[in-house]
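With one protein chain held back, the other chains of the complex are shown just where they sit.
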Amino acid sequence: MKRIAVIILLGVLGFFIFSGIYSNEAFTEFGNVDLNNRVSNKFITKSVTDENDIVEFGKSSNLETGSANYVTSIVVNYRSFDTLGEVTVLFISSLGVALLLGTLGGKLTHKYRANFILRVGAKTIFPLIALTGIYIFIHGHLTPGGGFPGGSMIASAVLLLYLADENFRAKMSSFKLAESFAGSLYVLIGIFGLLTSGYFLNNFMNTGVIGDLFSAGIIPIVYVLVGLKVGSELTGIITDFLKVEVDE
Amino acid sequence: MDFNALILFMVFSAVLSYLVSKSNIKLGAYSTILFSLISLIILFLGRNNIGNEFSLLYMNFRVTAIGWYFSLIMILIYSMTAFFNPYWMEKILYPSSYNFLYLFSLAATVGLFFAADLITLFIFWEVVVWSSTFIVPLGKSRKAAVVYFTISSIGSMATLFAIMFVYSKSGTFDINEAFKFLASEPLTATFVFFTFITAGLTKIGIFPFHIWLPLAHGNAPHTFSPVLSGGLVKMGAFIAYLSVGILPAYKAFSTSMTIMGIPFQIYLLMVLGAISIVVGTLMAIKQDDVKKLIAYSSVANGGYILIGILMMDQVTFAGSLMHIFNHAIASAAAFLTIAAIAHRTKTTKISELGGMIHKMPVSYVVYLISIISLAGIPPMGGFVSKWLIVQGLASKGLIFIAFAAFFGSIGSFLYVFRPLAGLFLGQLAPKYENIKPSTLVMKIPMVILASMSVFFGIFPKYLLETIGEIQTSIGIDPIMINGDTITTINGVLNTNKVAAIFGFGFVISLMIFLVLPKSRKVGLMDTYTSAEFIYTPELYHYANSFYAPFERLYKNHPSVEKFLGKFAVKTEELGILVNSLFFSHKPSVTVLWVMAIATLIFLGGVDI
Amino acid sequence: MIQYVSIVLMLIGIYGLLIDRNIIKIIVALNIFEVGLNIFIVSVGFVSGGVAPILTSVNSNSALIYVDPLPQALVLTSIVIGLGTTALALAIARKMYNAYNSLDLDEIGGMDND
Amino acid sequence: MTNPVLLIVVPLLLAFLSVALKNNKKQLLFIAAVFNVVGVFIIENGSYVIGGFRAPYGINLNLDAYSHLAVLVINILFLLIITMSNEKTKEFSTVLLVALAGLNGMLLTGDLFNLFVFLEIVSITGYILSTESKKYKYSFNYLILGTIGSGLYLFGLIILYAIFGSLNMADISFKMLSYDTGKLVVPIFLMFIGLAVEAKLIPFNGWVRGVYGNANSLIGSLFASVYAGTILFVFGRVFGQVLVLSEYLVAVFVAIGVITLIAGEVAAFSKNKIREILLFSSIAQSGLVALLFVTGLIFPTVLQLLNNIITKAVMFTIAGKISDDADTDEADKLKGIFANNKIIGVSFTVSALSLIGLPLFYGFYSKINLLLGLFSKINYFVAAFILLATIIEGAYFIRLLVKLWTPGEEGKESNIKFVTDRKVEFDFNKKVIAFMLSLIILLAGISPSLVKTNLFAMNKLLNEENPSYMFELKGGM
Partner (left out) sequence: MRLISLIETITSLLLILLAILAVSSKKMITSIIYLSFLSMLAVLSFAIMKAPDVAVTEAVIGSGLVTAVFLFTLLSMKKAGDE
């Protein structure tokens, strides 16, 4: 009975949301978006500060942002402040998880002794996954991906190692340091930009030719830092979740 | 001396008194006497300040004749009551704060009466309310303070609404200017009139706002009840005066329906005043606690005052202004005698006391005088003023109101007699055999106030001349007084003759009392029934359920207290409902609300 | 089509929030809501016939029609924030389970100070 | 130093560092708070773009009179609160650092999506802080509601983006001026829900009672003062200045505000626990502030908001400390508790009286101003509701104060022997700061011109018709 009432309520609500959204002619229908009505059009031509008519892969150089991946250019350049906030969200969540679960002592996996295949396999596969992750965030400005998936991959590699190696927990504190280091450096880069050019998180390096690996100014650096930070934060979250209560 | 300095002096004297009290409590209490007396003298001598304007911070003041008159009464009551403060310092929980708030509220009342703009008026009004609110719970009841504050804030918020409304229309806060536009807008004027006067009604204790008086007056510290009853209640009269005198009520209502020549808006309030007289009198008769009894008599007297002020004419208004003074001193004196008794006996219940005349003769005389004045019996001041009010009403043919006033006078005999017989006369309870009479310092203010009651009863001209000047200053005909003969349309009152007649009667009865043989005194415990000794003689004391047969007549009367109590309970239930409806540990409850509200709002706002 | 579906997904998530009493399932419902929201955000930037917003040697020219990259950037943020809140919610859920030994909100009981 | 971005990033930097410098966390928090308080006096008004990309393309920070006043007050209060409850900050230092960054970010940002990010940061710090009481069911409730709320905010915002093609506050505001806002009921209301959950408007605030009602002195005062203040400032920014509301929505929001005001006061009236009284009073005040913002009154609303958050900082700290030490915050069990803590009692009393809006306290000044504003807008009914709420508020606050000051049974004189035997020891910090704040309330009440002329930002608010001038409004495309 309750379910039906809720379904009816949500049905009515959904109807109004649909009609509220789609009866508005200014809300362009799915697929019919005209970028000229949006701020994104300047992101495509990279002409927020410099006027560019056209940007060509492998040819245009020294643009306001050198990333071939538009999403990356937004994430790390145009809206890099959001990204800083995003990293902070992850940071604070991992901190919260640590505050809640960090006091627990036991380890979830301690009962199941990892078998030989897992141990060896984990050790062999760890560098591969980690390298892929690093590749992803270093190439964030060229290919899909970037700091977050890259960092997550590192985290999953660490997770694997953690599951396989019982003595690995002792080394976890270094991740905290890495997290702290990466986060601080991210902010310091921003402050450096502020000091040199008057804008926080300014892209103070030359951007080079679009499509080159070392072309996007601070983007690769920031993405490496983001990747490291995200990786260590996610590692922290997961290891905390793998703890269990021990009876005192 | 400039009144600018007077107000500053009063504020600083409050602070100074606090500091003195911190080092020596007794000294602090004496400082309240000193400071209030100094203020009284400054004010009394500074009558030539009338008409002056001055300002402090963002507050503007204007000394008017009526404001001066009200302030004088207020400081008089405060300074007289202050004589009792030293004796209560050990008994009060926060003596220094008490002294501070005592003088501070006094300063605020004076500021109120001299306010030149409505904001200043409101500021001081609220300051008086909150500073006195914190004194009340030091006495016997915590609830009293809450009820007092709540009812006061009902009034003050209504008044604030009126003030803001007037400002939004006229663009000024100046008391004399702000209301002017209402003269030509009867409908708006009706609204403003009723909202503005509400604060006054709550303060005077007009039905149905009267319930705070017995609670607060009856339970406040004994040294503060006189101030509450004699002093602060009169602030309400001042607001009532502003509502008809400054707010052009009669002019604005000139086109509206009239009852007996009075615009129905004003007549309605007069009816409320009449109801207060009846209710106050009936309830006063019932009370066993003397302080509550006097508090209810204040309700009744508040009715007289309101009616008189609302008339805004030659006779009734003058009577009302005079009654403000008479009631202030009489009720303060009555409360002071109770305080003096309570100082020795620790109780104010009539049924627990008796025979106090033997122990405290001065208190007895003072009480007798003041309660006679309160009841409006000649030859005290209260009689003159009530006579004026009734005269004024009768001359206008306001039969119902006059009847209520008459009823109040009759009823007042009943409630005057009860404490007189129960408290002072009769047998002394054995446990009070050894109590001492009240101290000299306590006697001073009692005697002063009582003699003022007598004096102005016999020579009202000194008061009425001042009142006449006030009446002239606000543009109505002054009361006609020639020597000690007051002339109204319907009659003439020569107070000297009245006093002489009563004096003669008094002498005769005194002689009879002295000549006739004395009756035998029976101790309170000396009671037998069917030859058996009674172990609970208190219950058989005649002061216990004094008017039982009469009270039975209106035992199950409807009561505003009960109604408001129910209202408070309902509010609490509503609060619990709010709590259980919206606040749960389950997110689904809130999410459901969100979705339901969103649906409702989209239903109204989305074009389909 | 997919845009409508995303709104329906959000509504289903809310339905789950309203119906479920199990705290884990409430968090699942929250995730469904967030997935729906993310799809909606991306769909707002979709241009039919547009290409993915990356300059490559194939799509080498900014004059091509690209899909709107901004919502995609926003979704990245949204996904990560979703992860953060989910992790925190699950950590709290574990603590709740330890404290009340139940996952059912009805069993956990109402305001303990009514 | 003139760039306000440092108010955000310096605490953030110190937060990141505090993970490494575990032993000095508390000092870092204090340094950041002091830095920000100094900083708010140095920063200069203007629009600051992040990364050098002009608005509306990049993210910008708006520092106008409104947000300057907001960061000024919030940072000072933050410092005072963590100093008052100094003994409780250690465990949560990093969280508080991030919270400080997030709060400043919310107040300063000129971008609606960036606001969402900071809102999430602040909310998550809120969820974490709320777990301190170990009442996890309430934290869970808070988390779910907060997440759904901000999700709906984002939903609404994306719809606005699809329509206006921008996320910048000034840009959207500019574009909305020439748009039929009656068509935007769905997105704006969705955004409203998101902020209303955090701003504690009934019926969106089911989490408040569990969280506030169990918070300790630090967390309670932070929530009720700094968090609530920030979210209401942001509410005022978004719904009072950025979004152009249709008449229908204004009516709806005012109705919700009035319901919150009255229901909150009524609920507070029915409570006996100090913190619950205060939390429902906070709810009511939020309703009041929110409804005043949507009616378009900025200056008086800000005054009232300041009144609320300053007094709540004092009162929640005291109430939290009492319940920490005495194991209860039921007023009936704490009769006469102020008899032994007079300074604290006076501070609490002054705050309560100011909140009621009695003269000689700052609250009166704000109340008069907001009434003047409402009357000038012919909003008589709202004014009447506010006055009604004041009556209820006065009743329960006086009841509470009378209980806490004057112990005694009905019919007996108040006496020291009735004082509760529960002991509460207030430390030096709390005494000094609470008393200082109450002195400020008193001073500002006696001479409001002090506030008017000395708070530089306030003066600007007062002098301008529309005090919020978001920079580069005509950024356009």
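By written order: A, B, C and D. Residues from 1 in each chain.
Please note the rule applied: a residue touches a chain if its C-beta (ideal position, glycine included) is under 8 Å from a C-beta of that chain, and two chains touch if they have at least 3 such contacts.
Since this is a predicted model, take the numbers as computed values, not measurements.
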Practice task
Over the full complex, note down every shown chain the hidden chain is touching.
Solution key: A, C
Problem - Touching the absent chain when the full complex is considered, from C:Ile32, C:Leu55 or C:Leu105 - result: C:Ile32
Fill in the blank from the handout: Which of A:Thr72, A:Thr88, A:Ser180 or A:Thr207 touches the missing chain? It is A:Thr72
Problem - Where the missing chain touches chain A, by residue - result: 69, 71-72, 108, 136, 144-146, 148-149, 152-153, 155-156, 159, 234, 237-238, 241-245
Exercise for the section: In the full complex, which bits of chain C touch the chain not displayed? Write them out. Expected result: 1-2, 4-5, 8-9, 12-13, 15-16, 19-20, 22, 24-25, 27-29, 31-32, 35-36, 38-39, 42-43, 45-46, 50-54, 67, 72, 75-76, 79-80, 82-83, 86-87, 90, 93-94, 97-98, 103
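Rule of thumb we're sticking to: only the chains that are shown with their structure count from here on.
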Completion exercise
Whole-Å distance, C-alpha centre of chain B to that of chain D, is 42
Completion exercise
Residues of chain D that touch two or more other chains sit at 113, 117, 120, 124, 127-128, 131, 137, 140, 144, 148, 159, 161-162, 167, 183, 185-186, 209-210
Completion exercise
Going by residue number, chain B touches two or more other chains at 579, 583-587, 591-592, 595, 598, 602, 606-607
Fill in the blank from the handout: In their shared complex, chain D is touched by residues of chain B numbered 57-58, 91, 93-94, 119, 122-124, 126-127, 129-130, 133-134, 137-143, 145-146, 149-150, 153-154, 157-158, 160-161, 164-165, 167-168, 221, 571-576, 578-579, 581-587, 589-591, 593-594, 597-598, 601-602, 604-607
Completion exercise
Residue set of chain A touching chain B in the complex reads 6, 9-10, 12-13, 16-17, 19-20, 23
Practice task
Sort out for me which residues of chain A touch chain D in the complex.
Solution key: 16-17, 20-21, 23-24, 26-28, 33, 37-43, 48-49, 64, 77-82, 84-86, 88-89, 91-93, 95-96, 99-100, 176-177, 179-181, 183-184, 186-188, 190-191, 193-194, 197-203
